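Not every chain of the complex is shown here; the ones you see sit where they belong.
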Amino acid sequence: MNQTLSVIPNEPAITPELIAQHGLTPEEYERIVKLLDRTPSFTELGIFSAMWNEHCSYKSSKVHLRTLPTEAPWVIQGPGENAGVIDIGDGLAVVFKMESHNHPSYIEPYQGAATGVGGILRDVFTMGARPIACLNALSFGDPKHPKTRALVAGVVAGIGGYGNSFGVPTVGGEVRFDRRYDGNCLVNAMAVGLAETDKIFYAKATGIGMPIVYLGSKTGRDGIHGATMASAEFGADAEEKRPTVQVGDPFSEKLLLEACLEIMAKGCVIAIQDMGAAGLTCSAVEMGAKGDLGVTLDLDKVPCRETGMSAYEMMLSESQERMLMVLKPDKEKEAEAIFRKWGLDFAVVGETTPSKRFVVRHGGAVVADLPIKELGDEAPVYRRPFTERGKQAEIDPASVKAPVGIAEVLEALIGSPNLCSKRWVWEQYDHVILGNTVQRPGGDAAVIRINDGPKALALTADVTPRYCEADPFEGGKQAVAEAYRNLSAVGAKPLALTDNLNFGNPERPDIMGQFVGCVRGIGAAARALDFPVVSGNVSLYNETNGRAILPTPTIGGVGLIDEFTRSMTMAFKSEGEAILVIGGTRGWLGQSLYLRELCGREDGAPPPVDLAVERRHGDFVRSLIRDGLITAAHDVSDGGLLVALVEMAIASGIGAVLEAPSEVPAHAFWFGEDQARYLVTARNVEPIMERAKAAGVPVTPLGATGGALVSISGERPLRVADLKQRFEAWLPAYMVGSH
Amino acid sequence: MKSAVVVFPGINRERDMARALRLASGREPAMVWHADTALPAGTDLVVIPGGFSYGDYLRCGAIAARAPIMDAVRGFAAKGGLVLAICNGFQIACEAGLLPGVLMRNAQLRFICRDVYLRVERSDTPFTRGYNAGQVIRVPVAHGEGNYIADGETIARLESEGRVLFRYSSPDGMIDPNWNHNGAMNGIAGIINERGNVLGMMPHPENHVEASMGRTDGRGLFAGLLDHFKVAA
Amino acid sequence: MKARVTVTLKPGILDPQGKAIEGALRSLGVGGVTSVRQGKVFEIEIEGADRAGAEAALKSAAEKLLANTVIENYRIELGGQ
């Protein structure tokens, strides 16, 4: 195939600088030349750079991701499609995925976060699912860093701005602050949709000579690879051609959703793929490669927003709210009418071919002619060297006692940036639209009724990055275990998870070691808990000036509740009920918030996660909920027992009288972060104790609910109302600049 | 009760509304497309639901208010037909001249979704006969621009003619700025037109209609409307 | 032909955004600003070179859609080719 393509005037010559600007190494470029048996054209170089970059090719992470467990009898589609799909019975499937939009959100917080939400929603409805909920996991820098406040304001407004307008409830997530995110905030968005099991749509094209249709909004110069475009090669009109920030248009996306679902219902669609990162390139190549078919695109047919766009620009544009679809030829007119009704662009831009080549024409010339399978399959795969961090020393609780009493510690923690209420955030999200929100944000997991019931989904997003850094393997396990626990605490059977792996530069062995360790931990936990990974996303190179973010493998968990009216909440229900802690307490202070916020130390081994125990305790709590033996449940995580207990008190306005522990030092007992624990309340303790004994689950009475105070014998009692005030105050006060 | 729900591009609470109407009346409402020029024959109640018609671009409700179907809605209202306009619907009704005033951005400039308390000011209208005057109900709001304003003369007229049907209040019915989340003048959450047949309100009673979901304070509005048509029949 | 329609709030109408910006400018240490009112500007391309026709179209656009004349004023400026 030693042909040359027509020479396009004014295209830059392929120089080593240009190759480097495309993020390709000299070796990778050699590989391209060998594959083609000639020099690539400028457009082809752009296509390769898009297909072979970390984001599309997963070249640093692939070998490790393959180790994750992805199967279970209820998994319909694991990783590899736009989103994962699981069967929830009654002919229904849940489609979900989480994805990051970190860098764009740091550059332009509102639009970056908004388009992140838009992208993940598209992944879900591309598969034929109507989105029913969103979650978001956000990591920001030190509250005192001058950029943090504006990032929080912009990101939260952007997530709300998109989801609210699109019409999906945003029901859960997390918000953390840590100076390690100073130069790199993380915005991880998750979307969950509902489809019929026999009407799931995939990216794989079938049939030769089938029309490939472009749908949605027009193409502009949005988000084209910055480094490339900044090159001087473009000459005098560089200013005009500057790549631009992607702007979200939730209105168009809502129309796109309705139009797509309508033509899917009418049986017009053979294959469908949304245009996400590297837009037209990735979507067209994937459709063809998955179906062992070639694809020919005619760029003169692509609806453009701007004049004079080059083939290179069109192939790499990341304009939002666009789709590519292979249509049944006899349904073309019908499909077009539907799209016109919704006021969207519709254009046949190509067709499938038997050649297995990816051919792109523009202005009468062939600007790219590439082997379609190799574009994806031959992408480099790296086994990057990694070094694993040694185990940290365990911390003796007696050696790290803060100079203040239990009451003061509690007051400090409950009003601290990481433990305080995130109401200021989630009140900007419409969390009640669609009328199915059984449990709103603020609990352990959100609960969303499915259609008119009786089933419901429980949804959560979790990770504890400081554990992941101290011990990647334990941290990876803990993230999965915490998601499992949050789902169990509302009475849901955990079914499957999506992961969003945010790390620094994988070319650094220590960072790669974090990645490898976390993935191993996630895999181990997912396997032990029967909680497979069905979709995910990797975001690497999150670092500034050589300083990486904390390793942050966010876990999005989905669980199923058979009868939504019986989902469990964490608020105390009435006075005089027994409070029990399920799970053992050694008083583990390594990497705890107590250590960090009160002692100014960030060291020690994080709490180990015993997966067999996690599973046993989860099963136990779910059985108590199912059999109506408990009145409230809450998992114990960051901040430990007393923080969890106070959250239950605040949620209800009811206080508690607690007994001081005898075996473990008080500060370690109340604030240690031992895993696999839940707090529950019950009117009748006997049957629970009996079951616990039989199941081998440690259950310890802690006290009773009642009154307006949280009091521990020997400590200063605290008013629930005052604790609530502290809990609620920090974030709103921070956002108006008062601290 | 035969109801018709008007659907503009970008409207997104039409399903919530359809469910509330169905649960109240046992009947599926007709969904009417913005480009249509007529309402289904025999329509008793027209509903303009919540959402982001046309993305709320330009001004909330501005573009929808000029859609073809709105002439039919205006005609229907002019003949005394009942129109229920909620959230974006309220904004559209104001822009369409069916109701006076404007909904500006919330005073704190943020979108707010939370349960609020409303004092029902009158029970002698088709929209509020399912409640008692002075009753306080709890329903959600979800909007960025619900801050009702009008000129002094209009406000005075609304008040003197008893056209404010719902007001943001404390749980025990006090009108208090601390319980007015969007800064609306006089705590106005919902008003009717002069003739009393068009109601615009920001909160979402349609999201609180099922006991199994925890709250039913929105039911009174739909039950009242049903009652109104039963009595009329 | 290029044109511009500027839409501003009528005097006396409360402008919460403008107020918030005033406050924010103060806390950013931008001195001397005593009042801010926010409006909209529409940059419009209109076909043909008939100024009178264009002006009529723009007036109708402003009246029918771009401005809510209950609370807003508008101003039309016609540019050159």
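As written, the chains take the letters A, B and C, and residue 1 is the first residue of each chain.
As a convention for this text, a residue touches a chain if its C-beta (ideal position, glycine included) is under 8 Å from a C-beta of that chain, and two chains touch if they have at least 3 such contacts.
All values reported here derive from a predicted model rather than from experimental measurement.
Although just one copy of each chain is shown, the whole complex contains the chain kinds in the amounts A x1, B x1, C x2.
To be clear about the criterion, only the chains that are shown with their structure count from here on.
Taken as a contact graph, with one node per protein chain and an edge wherever two chains touch, the assembly forms an open path, each chain linked only to its neighbours along a line.
One finds 36 Å separating the Cα centroids of subunit A and subunit B. Measuring from the averaged C-alpha position of subunit B to that of subunit C gives a distance of 30 Å.
Annotation: 41 Å between the Cα-based centres of subunit A and subunit C.
Within subunit A, not a single residue touches two or more of the remaining chains.
Chain contacts: subunit C has no residue touching two or more partner chains.
The residues of subunit B lying in touch with subunit C in their complex are 58-59, 62-63, 66, 95, 101-102, 104-107, 109, 147, 149, 183. By the touch criterion given at the top, residues 13-14, 16-17, 20, 64-66, 68, 70-71 of subunit C touch subunit B in their complex. Contact residues on subunit B toward subunit A in their complex (touch as defined above): 9-10, 12-13, 15-16, 19-20, 51-52, 54-57, 110-114, 140, 142, 144, 204, 206-207, 210, 212-214.
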